[in-house]
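Here the complex is missing a single protein chain, while all its other protein chains stay put.
This part shows chain A:
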Amino acid sequence: MSPVAEKDRAVVQLLLNAGTCPRCVLRFCSVGSQLLYRHPLQDLLKDLQEFLKNSQEKEGTVCLDVADPPCKRLRLEHKEEGADELNHNGAIPQLPSAGNAGNTGNPALSGNTALESSAGRVCNVCLGILQEFCEPDFVKKVCQKVNSADYQFTSFVFSVSLPPQLSVRERAAWLGVKQQMRNLGLPLAKDDIVQLKEAYKWIIHPQLAEELGVPADGKSLFEVSVVFAHPETDEECHFLATACPDCFKPAKNKQSVFTRMAVIKALERIKEEDFLKHFPCPPSSPKNLCDALEIQCNNGAVFVAGRYNKYSRNLPQTPWIIDGERKLESSVEELISEHLMAQFKADSFNFSSSGREDVDVRTLGNGRPFAMELVNPRRIRFSAEEMKRLQQAINDSSDKIQVRDLQLVTRSAIGRMKEGEEEKTKTYSALIWTDKAIQREDIAFLDDIKELRLEQKTPLRVLHRRPLAVRCRLIHSMRSEYIDQHHFRLHLRTQAGTYIKEFVHGDFGRTKPNIGSLLNRTADILELDVESVDVDWPPALAD
C-alpha cells in the first residue's frame, strides 16, 4: 500500500530527484500517520519507488497502445532529465530536446536511476535529521549521555535546536513544489506540510522512551536537549540580510546575527519572487550531515521551603564578602544550603526569604519563612520521612540556626512568601538604653499608643545602596518592660518594612517620631530580636 496518493505523484518525483529523503517527501505530501515515519528509510524508499514505477508502467503500457496526450508525454519526458537540471534556478525546463522524445519507450529505467541515487545522499531538506539522526546508533549515543549524567527522572522532554538554514531549505523545497505543480497545471492542496521537528519527535520519542524506560511528556521537568549545526551551509541565510535588512539587528557578543527567530521573521516577509531569485528551489544536496554539537540534560528546578530561627548575633543572612575577602564566617543561607545541595545534587541554588534581619539580630519564635530554589538537581524525589531526616541533619550541624517545616513546594508558592514580606506584620523585642534616667511611669504611656505613624527617611546605614526616600510605617502596638533607670525592654508589633533600630535611636532625627523624641531623651538600641514573622506559609508540619 502506497503511503502517498495519486495527487502527490509530481511532488514525490520532483523531491526524490532533487535528493530529498523519503521521510521529508512524506512530510511534503502531508502524510500524517506517525507510524509510517518510523518505518526504516530503505523500506520507505522502496515504497515510493514502487509507487512511481506503477504509474510509469501504467503509462508505458498506455503509450504503446494509444497516442500520448500531450501532457502525459511532458511528464514522461521530464523523468529523463537528471536532478541537476532542476536545481539551479528553480525553473523547470518546459520541453525536452527533440532527441529525448524518442526515448519514451524506457522511461522507467532512467527515472529509477535518479531515484536510486537519492538513497545514499544527505537529504537536501533536513540535512540528515530525519535520516542518520533517527537511527538506533544516535539514540544509543543520546541515552548513554543521559545515563552517565545520573539524573533521577520519571519522564523526559526531548528538545532540539536546529540550524536556521533548515527553515530556508524548507521554504525552498516548498517553492520548488509549488512551481512544479503550477508548471504542470496541477492543483496544489493547502500547505499543511508536516513540520520537521514534529516528524522527528514522532520517530525518535518512542525509541528514546524504550531505551530510557520512561515516557516522553511535553510537560516533563527533565529535558534532554541536542543542538545541531551544519557549518557547510551556514552562509545560506545571508541572502536574507540583503532582502530584509531590518530583521537582522547587530548581535551582542559577536554571535551570529542569523538567529533562528530572525531568519523565520525574514522568511515571513520575503516575497516569493525575491526568494526564487536568490536560492535554488528545490535546494541542492549538501555534502555532509549535520553535526550533533551538544547533548545536554537538565532537570527543572525544585523548591524547598521552611522557616529558620537564628540564634547567633554574629551571622549574616547571606555571605558577607567585600573585595573578595570574607568579613564574617558563614551565613544562614550557606548553613541551610550546604545539606540541601549535597542531597539534591544541584548545580546551584537561589535563596530567598520573607524579609531578613541584620547580622546582630536574632530570629526567635516560629522563625522566618524561606525558600531555596535548587537548580538542575540530579535527585528530585524525597519522601516526607526523608525531608524530616534532612531537616534533622541541618539542625544537628549547627547551633546558630535551626529550621522547621522543611518541605518541597511549587514555584508558585514563592509568590506567597514574597507577599508576606510586604504585607504581613512582624513583632520584635528591643533592649533600649536611655541617657537620662527613667522611672516606670515615664515609659508606661508607650503601652497605650496604637497605630503610631512614622516617617522614616532611608537610614544612613543603608543609603549607600538604597535610594533616598521617605517611607511611612505604622507601629501597631507596643508593650514596655521596665528594667532599671537606664534600660527597658520594648515589645512592638509593626508593619512590614519598618526599620526598628532607627525608630529607637532616631537616625540623626531622620526617623520621626522615635523613642528618643517620645521620651524626650537620647535613646539607643542594645539588642534586637525578631519575635515573630506573621506569615502563615509554608504550612506547618506536625512533628
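Definition applied: contacts are C-beta pairs under 8 Å (C-beta built on N, C-alpha and C of every residue); 3 or more make two chains touch, one makes a residue touch a chain; residues count from 1.
The rule is simple: contacts and distances are computed from a predicted model.
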| query | Just by its UniProt name, which of "Radial spoke head protein 4 homolog A-like", "Nuclear pore complex protein Nup85", "Protein Abitram" or "COMM domain-containing protein" is the chain not shown in this complex? | reply | "Protein Abitram"
| So which of A:Pro215, A:Pro245 or A:Gly509 would be touching the chain we can't see? | A:Gly509
| remark: By the document's definition of touch, the residue of A:Leu460, A:Leu526 or A:Ala540 touching the omitted chain is A:Leu460
| remark: Note that chain A touches the chain not displayed via residues 457, 460-461, 463-470, 506, 508-509, 522
